[in-house]
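All protein chains but one are shown at their positions in the complex.
Moving on, here comes chain A:
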Amino acid sequence: MDILQIVLLGIVASILYIILKDTNSSFAFFLIIVTSIIIFLAIIHQIGIIFEMIQELGRNANVEGLYMETILKIIGIAYIAELGASLTKEAGLGAVAKNIELAGKIFIILLAVPIITAVIEAIVSFLPSV
């Protein structure tokens, strides 16, 4: 049962964090980073399997490869931005966390530009030409 291991890891990490917080707060922060890294490394294999399945479904449905790739990249950017933002917020830098979130949103929009233009072109082609 992987989920039990992950939950236990989180509990152990929080106990160690409480012990370490008063004596050495910088080490406690490293503890948080390492815990999030370990948990993500534990689930990344499963994420890969899910993505394989999504791509297979997209291939069967004849969805263009570019679109699937864009969606996966957007999920990746969202995850990394979320991780960085929560870590910086944990360290007490709320303004930097907000900026990281903004950067993530901007990059997501940038990646979605080809899809948005394709949608707009499709709508325009439906309009009757004058």
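Here, contacts are C-beta pairs under 8 Å (C-beta built on N, C-alpha and C of every residue); 3 or more make two chains touch, one makes a residue touch a chain; residues count from 1.
Just so it is clear, contacts and distances are computed from a predicted model.
Peer 1: Assuming one chain is omitted from the figure, identify its UniProt name from "Fe-S cluster assembly protein SufD", "Glycolate oxidase", "General L-amino acid transport system permease protein" or "Stage III sporulation protein AC".
Peer 2: "Stage III sporulation protein AC"
Peer 1: Please identify which residue in A:L41, A:A95 or A:A122 touches the non-displayed chain.
Peer 2: A:L41
Peer 1: Hey, which chain A residues sit against the chain that's not shown?
Peer 2: Touching the chain left out of view, chain A contributes residues 2, 5, 9, 12-13, 16, 19-20, 23-24, 26-28, 30-31, 33-35, 37-38, 40-42, 44, 47-48, 51, 69, 72-73, 75-77, 79-80.
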